[in-house]
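Below is one structure; the comments refer to it alone.
Selected chains from the complex are presented in situ; the others are not included.
Letters A and B mark the chains as written, and numbering starts fresh at 1 in each.
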Amino acid sequence: MVLFNPDSTGPLRYVHNFNKSIAGAESNVAIALARLGHEVGWFSKLGDDEFGRYIKAVIRGEGVDVSRASIDSERSTGLLFKERFAHVNPNVYYYRKNSAASNITTEDLDLDYIRSAKILHVTGITLALSHTARETVYKAIEVAKSNNVLISFDPNIRLKLWNIEEAKSIIMDIIKMTDIAFPGKEEGKLLLGTDEPKEIGRFFLNMGCKIVATKLGKEGCYIASRENEELVAGYIVEKPEDTVGAGDGFAAGFLSGILRNLNLRECGQLANAVGAMATLVRGDMEGFPTLQQVKKYMGIETHIDR
Amino acid sequence: MVLFNPDSTGPLRYVHNFNKSIAGAESNVAIALARLGHEVGWFSKLGDDEFGRYIKAVIRGEGVDVSRASIDSERSTGLLFKERFAHVNPNVYYYRKNSAASNITTEDLDLDYIRSAKILHVTGITLALSHTARETVYKAIEVAKSNNVLISFDPNIRLKLWNIEEAKSIIMDIIKMTDIAFPGKEEGKLLLGTDEPKEIGRFFLNMGCKIVATKLGKEGCYIASRENEELVAGYIVEKPEDTVGAGDGFAAGFLSGILRNLNLRECGQLANAVGAMATLVRGDMEGFPTLQQVKKYMGIETHIDR
């Protein structure tokens, strides 16, 4: 989606200027992974309009393969407006009903492309967009699973897109097929009635996940697998500038660790560091680090800044 | 609609900042009439969101009665993005499918309010938005006509909203019920196959119109009634800043003349002046004058500017 950011706080009716950028949980994860040095491809559907061309150019510019993003000649690219208040989470206004992305279908999938991947990352947002989008996610997971591609899943519940009952039933169904799950505490509450990381981990492991990395905001994360489970403390950010995108950075950091064969504790640390760095910068994806930068941040190298 | 204006020329994907303002043929006419000193009411349907509240505040701020604008609790307020090029007409991108305005229904009409009016002004845009919107226009015209309220109509053909066949059939149907029509030359071409003002006038008069004021851009207008017809020369604008809104200002100027009992030639002159003044300012409605200002512009008073 194209994201319009107000240049001042307060109700949107008083805002005169908006800055354009891009938003999207999947594209965030893809960009963060590319920046960490991995080869990433991104599936989506864009309108045949300037906003679609913009999204494609930005994501391609970040080094993500966008050759599998298809174009919808009839529908428009989805939009998103943020409304910011001092120290309160932003409101968002979606213009994505009937957008190109919501019209993605199984025909937009390049199945061989999926088969040749190591990890398939999906989120609850696409599941909520439309029936064809949901079907597409199911199809992609099916193909991936039968080719031993790992399934990574971030529930990313957005109650502006679907109601909790529907969300719950579909998400729990997807969890069953998930290898690596990235729930947050609040999502634990919504889905399982508990925000205890321990319980969230066990529940999802029991449903079939191999790894559950529960995001705990500034506390860090709680990593659970069948072999082991532990709290991995987060990095201290004195005054976060913008926490949106932290969860996506976290997922990318974790998957990067998996791809580099780090152990789970190290995966959690890398994830925490990428998540924390995402909060230092206004914008969803501007703060994602390169491998070199995240290493510096984790304290492995020093840095002359002036 | 809320209008987002790029702060630079060129394809939108390269534009970083957008300014918010409002757009809409009917609200333009309403505002222009209010500024000329008339009592005006405005019917529409807005989303229960910040953009809807913004539109309402702006139009109310201009002195138009917005008490009959209803609120749709489910649909969003429509949006419009402009894309500007040096000396080429701007492109527009609509986000108004399924907008609150397109969901207006006959139930949103206050029939007594219409009955008590002197003129009902409608445009082809509302006719194109949706079936319920079209039905609502028909209903409003029906009630107005049976109470001797004058019907004023601007075809305002937008081929991004409907195709020419559908547009033609509906617009020609509305023309039959119209008292005062404001076609442009290009619309003559699309509807009648001619852009000859004389012919456009006669054709519409024959269909039942009482007055046909054909807009001729910088040339001015051609006014035809059953009694008389003549070209009324336009005002000279050395370098127009933005011609969008000129047609709406023209209609408002003409209707103001009618309400003031001016003769048709004078109505045409007032219309030309308001239309010309609209072109002096970037923005659809910012350039509409007060009665005093338009008189100055028409040369009746002088003005100390520094």
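One rule holds for everything that comes next: a residue touches a chain if its C-beta (ideal position, glycine included) is under 8 Å from a C-beta of that chain, and two chains touch if they have at least 3 such contacts.
What you see is a predicted model; the values in this text were computed from it and never measured.
Colleague: If 2 of the identical subunits are displayed, how many subunits does the entire complex have according to this structure file?
Modeller: So the full homo-oligomer, as given in this file, consists of 6 copies.
As a working rule, only the chains that are shown with their structure count from here on.
Colleague: Report the inter-centroid distance (CA atoms only) between chain A and chain B in whole Å.
Modeller: Centres of chain A and chain B (C-alpha means) sit 45 Å apart.
Colleague: Can you list the residues on chain B that touch chain A in the complex?
Modeller: Those in contact with chain A are residues 4, 7, 11-13, 15-20, 49-51, 53-54, 57, 76, 79, 83, 93, 95, 97-98.
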